[in-house]
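Report on the structure given below.
For this view, one protein chain was removed and the others were kept in their places.
Going by the order they are written in, the chains are A, B, C and D; count residues from 1 in each one.
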Amino acid sequence: MILGTIKGTVVSTRKCSNLVGFKLLLVEPCYGNKKDIIVAADSIGAGIGELVLVTTDNTTQHALDKPAPIDAYVVGIVDFPPQEGK
Amino acid sequence: MILGTIKGTVVSTRKCSNLVGFKLLLVEPCYGNKKDIIVAADSIGAGIGELVLVTTDNTTQHALDKPAPIDAYVVGIVDFPPQEGK
Amino acid sequence: MILGTIKGTVVSTRKCSNLVGFKLLLVEPCYGNKKDIIVAADSIGAGIGELVLVTTDNTTQHALDKPAPIDAYVVGIVDFPPQEGK
Amino acid sequence: MILGTIKGTVVSTRKCSNLVGFKLLLVEPCYGNKKDIIVAADSIGAGIGELVLVTTDNTTQHALDKPAPIDAYVVGIVDFPPQEGK
Partner (left out) sequence: MILGTIKGTVVSTRKCSNLVGFKLLLVEPCYGNKKDIIVAADSIGAGIGELVLVTTDNTTQHALDKPAPIDAYVVGIVDFPPQEGK
């Protein structure tokens, strides 16, 4: 999974019917290139500035009630920034 | 998902039968390396210059009426460029 | 999908039984890093120098008659190089 | 699979119900860019500093008892650092 920080939201009125109801969030990765921001769907209720765990690819489907065209999904809110060696 | 801008179209006459009927679009990613343009299928009707949301991988199938060999699919047209912190 | 140019062929005598019968092609991507050449299977009949559309990942299966361990597959031959803005 | 070293743990109280019970580990890849740390789930019992093998994507599901939104999973603890040519 990717560890990232929520940086903003994406608003889309014309979209696939099975994307309706999901919040779409800009997530900046904590590791690697910080510029590789992705858009992740969320239903946990994560807010801007929070540190989250995002699963990618078709594994997102295992967190959804029904299939949806979502390749990045917020699956957890991280309690505190992880520290190396702990 | 990837946030990107539609830059052009791709025309292919000889193609898999289950690709017929899809518009094929060049999508330039907004984040990361802008040179990593991909080709995404579309049936929403997105036009050149529009900002779109693209899902990748096998999650595309959940937006299609029947299976197709499409690894990038336009699932939404974004209303306005997202701003960090909002 | 990836837009790429066919640069050569790969010959493999000892291979998985369900790869028999597929042509294996070197495909150089048109966008991003041109050195990231991949090997794609083909049954459309694309030739060296042709511009093709390659789908990746498990979405390849939707273009095959029966499942095969192929993560990149030529799904279309492009009529002419796409131009930005058209 | 990715060969990596466990660098720390990630604590998440608010998470998907089917992530409960998995340890979440920071894994630093041995090859490529060491900064591309990922978060992998574990149930083998790997500890900090250990060298592990991580499978990614939906292939993680084949190591799980039931489906879970996990795109990186520790599938083995490596006995000793591999040496080229051996």
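The rule is simple: a residue touches a chain if its C-beta (ideal position, glycine included) is under 8 Å from a C-beta of that chain, and two chains touch if they have at least 3 such contacts.
What you are looking at is a predicted structure, and each value in this text was computed from that prediction instead of being measured.
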Option touching the unshown chain, where D:Ile2, D:Leu26, D:Val39 or D:Ala68 are the choices = D:Ile2
Hidden partner chain, residues of subunit D it touches = 1-3, 30-32, 44, 53, 55-63, 73, 75-80, 82-86
Of the residues in subunit C, which ones touch the absent chain?
-> 7-16, 18-19, 24, 26, 33, 35-41, 48, 57-58, 60-61, 67-72
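One rule holds for everything that comes next: only the chains that are shown with their structure count from here on.
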Between subunit C and subunit D, tell me the centre distance in angstrom, where each centre is the average of that chain's C-alpha atoms.
-> 31
Which subunit C residues sit where two or more other chains touch them?
-> 58
Does the chain-touch network form a line, ring, star, complete graph or other?
-> line
